[in-house]
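A protein chain is absent from this complex, but the other protein chains hold their places.
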Amino acid sequence: MNNMRKIERDVKMTDTKITARSVNVHYGDTHAIKDVDVNIADKTVTAFIGPSGCGKSTFLRCLNRMNDTIDICRVTGEIKIDDKDINHKSVDPVQLRAQVGMVFQKPNPFPKSIYDNIAYGPRIHGLSKSKSELDEIVERALRRGAIWDEVKDRLDQPGTGLSGGQQQRLCIARAVATEPEVLLMDEPCSALDPIATAQVEELIDELRQDYSVVIVTHSMQQAARVSQKTAFFHLGNLVEFNDTGEIFTNPSDPRTESYITGRIG
Amino acid sequence: MNNMRKIERDVKMTDTKITARSVNVHYGDTHAIKDVDVNIADKTVTAFIGPSGCGKSTFLRCLNRMNDTIDICRVTGEIKIDDKDINHKSVDPVQLRAQVGMVFQKPNPFPKSIYDNIAYGPRIHGLSKSKSELDEIVERALRRGAIWDEVKDRLDQPGTGLSGGQQQRLCIARAVATEPEVLLMDEPCSALDPIATAQVEELIDELRQDYSVVIVTHSMQQAARVSQKTAFFHLGNLVEFNDTGEIFTNPSDPRTESYITGRIG
Amino acid sequence: MTDITNAPAVPRKATSTELVAASLKRRRRKQIRLQWIGLGAISIAFLMLFILVASLVSTGWQAFTQTHVTLEVYVDPEEVPEDRLPRGGFRDVLGASMGQMLPDVDMSARETARAVEGILSNGAQFELRDRVVADPSLIGQTFTMTVPVSDPYDQLNKGLIERETEEVNRRVKDNEIAWFDTLADSGAISKPFNWGLFTNADSRFPELAGLKGALVGSFWALLTCFLISFPLAIGAAIYLEEFAPKNKLSDFIEVNINNLAAVPSVVFGLLALAVFIGWFGMPRSAPFVGGLTLALMTMPTIIIATRAALKAVPPSIREAALGLGASKQQVVFQHVLPLAMPGILTGTIIGLAQALGETAPLLLIGMNAFITSAASSPFDSSTALPTQIFIWADSPERGFVSRTSAAILVLLGFLVTMNAIAIYFRQKFERKW
Amino acid sequence: RDEIRIVGSSTVFPYTQAVAEQFANNTGAPSPIVESTGTGGGMKIFCGGIGEQHPDITGASRAMKASEYELCLENGVTEISEAMIGFDGLSLAVSRNNDFAWDLTLAEIYLALGAQVPVDGEWADNPYTTWDQINPDFPAVEILAYGPPPTSGTRDAFVELAMHVGCEELDFVKEGGFGGDWVEENCSRMRTDGPFVEAGENDNLIVQRLEADVNAMGIFGYSFLYENLDNLKGVMINGVEPSTDTIADKSYPVSRPLFFYVKNAHRGVIPNLNEFIDEYMSDDALEAGGYLAERGLVALADERRAALQDAVLNGKSMEAPE
């Protein structure tokens, strides 16, 4: 098998962007994340893998405080982005989320035009001063979302009319349009067909130039293809975190090995 | 990798239980299943694999006419179980479904007691004449569902109060209680944690002694672990159908190979 | 893939974060403003409800008490000979005992005697008669009786007739006030809770008028309404939601039902007048006909609620049962319907609560008649609560002003109770799937 | 059916109610069912025929018209007894907080409320909006009167007794020599431009609205004024204040007789009907101090009452009205 075809590509480590220290998450009585420590580097794609229900999404959502929106969810521990504690009182989650963008498992374009979908973020954050500036932002985002060519003639049509893969790329473009520093993606390809998946993966690889990208996936193949670093979660624990190549060729934890060899999951 | 650890186990082919000939399924204008021919053997586990949306579930639901319940769904072609055309007018779908049991992706116990969950099928089909006989049936089914020990003291408690894995095994036991000849399972483990998955897989292996089992899964590892025959679907086509070992080690179609090597899906 | 990726990075990061930060204060304010507007909207709604109830209570509370006078009654065998019962001069008997309580009054003048007797409610003589008829041994005896006073004196006692008003403009004259004060001073006057409001049927006399007839009429009408609309609506809802083929006909039925839910109630009154009374020759003023009309109005509400409740039962339950070989009807009656029942009951109770308060159609079928006895079957003529309110509101006697408000409060009480039951159902049986 | 069924005028309704209640109390018979349908509506149902499904009695706030009598004849209702039970004053009233001592002539009432009035010698739309425009002695307040809708007999009576008479008193009409037909044609409409508010059938609502609105005037049955004398005061007409006495002796001009009509064919067939009529005709009910008078009915003089009782109790059928 040639799962690992992309792992060897050069991994130039840059600064640490996100540090998490003894993060615990409870949903009511469910202990979903147990004492997780991790450092996520800038300009890198980090993959979270693990069997269903192990807490990948939960942890991801801690990074931009999306868990705040779930009543029963309680997060403890320390998460810092650029050395600033994001759970500190002084941090406005709204600002945090502008800085840490998110793409969801199911493409969720707003029931508005394609243009308005992309312009949504820049508008609410006041990133543009004029219509023409906004046009530019939208075009740039759509180009980076690798979907410009497909939609440039129908910007005023509803975003919901696109195919699944296009919708997902639209959502990525939408997230990019607000110029975040970190991009979180929760199984961005699980609703997509193979061709769309390939397109999105290519896109992720390109986004790495500018962003710190964190991606959750249940496909080990995908993790291997797109990421430089991989974290393996199991039952709420971060079992192993290492270079992707290491993890897939030489896992140090027996649980990781069981998982990637298909004995569990 | 030792994905294939179970494939070598002896595959004694028995009679053909189900034959499908040029089956086509349309949802409104969507052509979901395209001209599928397949023979499914008795006392065997057959796995349907393929990327999301390729039509695995749709085809599975043809086998007990669950698609009848979807208004816009149109099925053509011929499906025979024990040489009887199941789409023939004279066949009562209700009776057919008693003969062809089904277990769904998400565990769906009735909001009734565990006992009533299991007893429901036998009751509506009049399989027992007395309370004690029914008790026996329930116990037998729960034992075959490998869940008897866990629930025997709480039969009168609601089935919805069990854990996910227990619920799924309850559902399997419930399906088994009506003594079907074929058991269809649509991603029975996708909502389960690894331990529960392992239990269910073991159970499937045991059920093979008496039933023809058809299982849909998106995990190739799982298919490799539990099935003797595997069918690979892609975009509504049955691309390849063969012994599981063959499919995973020596796929004859390039699409199959791409899929199992992780290039698509 | 594209040229953009390799384009020189715009110096943007700083600006973007700054821009966001800069906009935050304004955006927070906007959100808080939205929150306050929402809270304001709710407060307006609450305020209106409060004013409504307060204005009702402020006029209606007086009707929950009724002034009574306690009398020593000597049943004079001359006036009430045993062999003439139930006839007899009961009024004179009462007059005589009033005379004893007002020793300064010259009862020999017929005018004065009548005026004194007028302090007592007209119903007093009948109450006395009924007691004597029930126990003829009372003839020749003296015993105490507490009876309502007539409406003007009740108003006087409650302060609704002001003593300062010029005498000619007062319903109670100066000498009458003096009599009343004498009675009050002797401790004969009391103001207990007005049970009569619930135990008496309608009457011309405010002090005797009660809601029993209306309550019974509303009960029969609502029972009829429930017995007819509930099964019909559930049957229709199940059929439409679970079985009906999706075709023009079921679309037509659906539009019909939605439309019926919004058809003005007075149109249902026209329907009842023409069809039930005109064609089928059903009796006017009968709660049965009222119930039938209300049933037609309530049915769409219940159907819509039932369909929503059926829809809310997750498909996985249906699939599970179907997969076990249950027939569609078995699935519906054994699984879906029981699970939807709380929602259905909620919808039904709310529909019935609306029917309880419905007035216009009942006016058209003659349920606004004056009837002094409660109906004993749904085919007897009767009023209903809302029409009783309508009748009382149009009565000249002053006592009916507060009684109208009181009747409204009683009706509201029933509605709140029914709604509370609905809410209880909803919260108790609410399921999370 | 066991109960007596009564329909008819909403004006007679309270009196019939009182008799029905008294009757039920006295005899223990099932209480009669009294519906208020309006005089004309009552006549229509009453004259629908004889038999169980038709009512036995109808109340009326005016005498039966010839056309109605014919309708009755047509449907086989031949034997009818007419009973005039008393008078009802149509009172104009204002709130007691209104400090002006109102005294109007019928002509002034017409000028205030008629749809068309003489303006500078022309018959034109009513231009008056304040009372002082009609008579400089009146205060300069807006004209505002609540009154009955055109569907009620009360409105009929008001138009006939006040508006027509007032119209005829106008110099324009007198001098123009316009006759009865002209008056009927031109003086029957109430104005619709605001000062006259048709307030529905509910007189109590009018009463309560007068209490809230000092300058407004109301037109309704005397019994409502009688009950609310502490808050309302009657408006004098031609110097006469509405009261039991002035209405009975007809010095208060806007008063009308009240009637009820019985189907004689139903007597002896419908249970208790005779007993009920006995009650209605009893002195207890009808005399000046009787219980109907307590409710605001202005009683007949004694001799007339005796004659009436005699005629009705003996089932004397009425003559055809001309």
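Read from first to last, the chains carry the letters A, B, C and D; within each, the first residue is number 1.
Following the convention adopted for this analysis, contacts are C-beta pairs under 8 Å (C-beta built on N, C-alpha and C of every residue); 3 or more make two chains touch, one makes a residue touch a chain.
In this section, contacts and distances are computed from a predicted model.
Peer 1: Would you kindly match the missing chain to its UniProt protein name, picking from "NADH-quinone oxidoreductase subunit H", "Heme exporter protein A", "Phosphate transport system permease protein" or "Class III extradiol dioxygenase subunit beta"?
Peer 2: Options "NADH-quinone oxidoreductase subunit H", "Heme exporter protein A", "Phosphate transport system permease protein" or "Class III extradiol dioxygenase subunit beta" narrow down to "Phosphate transport system permease protein" for the missing chain.
Peer 1: If I'm reading the header right, one chain is hidden. Which shown chains does it touch across the whole complex?
Peer 2: Taken over the complete structure, the missing chain's partners among displayed chains are A, B, C, D.
Peer 1: Which of these touches the unseen chain: D:Ile33, D:Ala216, D:Ile237 or D:Leu258?
Peer 2: In the full complex, the listed residue that touches the missing chain is D:Ala216.
Peer 1: Of C:Val75, C:Ile238, C:Leu294 or C:Ala309, which one is in contact with the hidden chain?
Peer 2: Within the whole complex, the residue contacting the unshown chain is C:Ile238.
Peer 1: Among C:Ala22, C:Leu52 or C:Ala178, choose the residue that contacts the chain missing from this document, as touch is defined above.
Peer 2: C:Leu52
Peer 1: Given the full complex, what residues of subunit C touch the hidden partner chain?
Peer 2: 20, 27-28, 30-32, 34-35, 37-42, 44-46, 48-49, 51-52, 55-56, 231-236, 238-240, 243-244, 252-268, 270-271, 273-275, 278, 296, 299-300, 303, 327, 329, 350, 353-354, 356-360, 363-364, 386, 389-390, 393, 404, 408, 411-412, 415-416, 418-420, 423, 427
Peer 1: Just checking the interface: what residues of subunit A touch the absent partner chain?
Peer 2: 64, 66, 69, 71, 94-99, 101-104, 106, 108-112, 120-121, 124-125, 158, 160, 171, 174-175, 178
Peer 1: Extract the touching residues of subunit D with respect to the undisplayed chain.
Peer 2: Where subunit D meets the chain not shown: residues 10, 37-41, 44, 49-54, 65-68, 75-77, 115, 144, 146, 149-153, 156, 159-160, 164, 184-185, 188-189, 192, 194, 197-202, 205, 208-209, 212-213, 216, 265-266, 268-271, 274.
By our rule, only the chains that are shown with their structure count from here on.
Peer 1: If you tally C-beta pairs in contact for every chain pair, which pair wins? Let me know.
Peer 2: C-D
Peer 1: With chain centres taken as the means of their Cα atoms, state the distance from subunit B to subunit C in Å.
Peer 2: 58
Peer 1: Starting from the mean Cα coordinates of subunit A and subunit B, work out the distance between those two points in Å.
Peer 2: Using C-alpha averages as centres, the distance is 34 Å.
Peer 1: Among the residues of subunit C, pick out those that touch two or more other chains and give their numbers.
Peer 2: In subunit C, no residue touches two or more other chains.
Peer 1: Can you list the residues of subunit D that touch 2 or more other chains?
Peer 2: none
Peer 1: In their shared complex, at which residues does subunit C touch subunit B?
Peer 2: 246, 314, 316-327, 330, 334-335, 339, 431
Peer 1: Can you name the residues of subunit A that touch subunit C in the complex?
Peer 2: 92, 94-95, 98-99, 124-127, 140, 143-144, 146, 148, 178-179, 181, 202-203, 206, 209-210
Peer 1: What residues on subunit B touch subunit C, complex-wise?
Peer 2: Going through subunit B, the ones touching subunit C are 64, 66, 69, 71, 94-99, 101-104, 106, 108-111, 120-121, 124-125, 171, 174-175, 178.
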